[in-house]
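Note that this is a trimmed complex: some chains were dropped, and none of the rest were shifted.
To keep things simple, chains are lettered A and B as they appear, and every chain counts its residues starting from 1.
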């Protein structure tokens, strides 16, 4: 009678054809991938934090999320760091440090250095999405959570390029998170923060530093190892132990995120990531997602160059 | 006993693990996002019209669609204009009016002006897809519905770039639709129309106008406001109150859609959108998704230039 009940529920819900329902419940369980898929689809939330709170899961991995508007997508959840519930929303990957605002520089400009495009590709403050979670260290990534999730804090991992997802956490060269709930003041995510404070040439200037600095707690690395990720010649231009958003250089060219540090100088092209579309000085040396991290390519002094492992890592962005 | 029945159905269908099924039905309803996701997934059709007809919904927003072949995707449905049931299938967004057939010019050519590529990127008549519904005013969009849906009419909105989806309808500078069921003669969608009438250099010519003109009904704006969206110097080259497909200029360069108008002249580069990959005259001035809408950039006369708000809006394409 139970089997008949299952059979009829199955048919009635339109979930299977009569033939499928002739299988016994034992047979239904034979398809492990079907069970696994259904298990995955039973777990969904607007963010990894919501999933963590609702289902009490503690396994890092791929989960289904749904936006306020009903857009469904999958991404990586860090369910373990500092209480877990961190949603991977984006990654900045430098595909060619030699390419100055060329293909792949989605977080600054892919159309060259251009005064008529002060915001460049506008990626920090638009709803364009690209890439995948599993490919986040092979190419740039941005999902709907970047603009949809209502979060309080941010976490950043610097993971070696082309790393297998299961090894990201252990092979990171730097990992940290904020815990001040700073995003409450900025609309709940970086999309809103960068709408309020555009990554746009000329929108501000630098006097002994600039930007929105937030103190961080380290999950991998510390203040000293953070400093060592940047060039020796510029270490007196920042203070480690922070993440800073939307800064300017001495030419009013903007940069988006200074990872692990608070700038006290005005040359963020050496220690901050992302940008707009116009950098007045630097005859195209500066332009690109990792800006002037490798100054030496253009004859610049070696001591300004960021550590090679920093240049060869992707910056993964999480919300909670 | 009912609870046991639910429990056993649940387990038998492989929809949950024993632990999940220990929850009461009350608990299952606690996960509002799970309910919301299931509600979204219960509603699916081959087009927004089919969804409207089947479920009688009247809320604009994101819905699940499925193609004839079984490809599943999400897009925006306009469930309210003129009876509702309009499926957003594409958008043409000009990312750089200065870039002449450069990156982002998917609806003409991204590989420059080139006689060996008379069809350019061929986007009007291929199955390549890109972008997302929510990002349709931030970048180009094209989903499987563009080539799959069997429709009768078309609707077009011109929405300011970077506009929040909830505000698209109200902030549009122009909205209209056809009601002649013209697509019946063209295979049911623009993919088929442009297969029959390729956007390809040399496929036709212009004598006092060209193309397939269809009269429209306005939902926002009128004939006068339509004319004012184009340059004053070219307003005697078209008649407002139409949408026209696949036209040619005096050099046999094709353009795809003349929005809100029927050309009576042979310079559609000033008032028609999209193109092929080769424009003989105009030393690269013409090439690109919005063609020569901003002629002034290259020293051209200001009166040919389209209204700035037209250049800075995305053309959203709907089917019903």
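Criterion: a residue touches a chain if its C-beta (ideal position, glycine included) is under 8 Å from a C-beta of that chain, and two chains touch if they have at least 3 such contacts.
Keep in mind that this is a model prediction, so the values were computed, not measured.
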For this file, in which 2 copies are placed, how many copies does the full complex count?
3
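Just so it is clear, only the chains that are shown with their structure count from here on.
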What is the distance in Å between the mean C-alpha positions of chain A and chain B?
30
Taking the complex as given, what residues does chain A use to touch chain B?
2, 5-6, 9-10, 15, 25, 28-29, 31, 34-35, 38-39, 42-46, 50, 54, 64, 66-67, 69-72, 103, 110-111, 114, 116-117, 122, 126-129, 144
Which bits of chain B are touching chain A when the two form their complex?
5, 8-9, 11-17, 20, 30-31, 33-34, 36-37, 40, 61-63, 74, 95-96, 98-99, 102-104, 131-135, 138-139, 162, 165
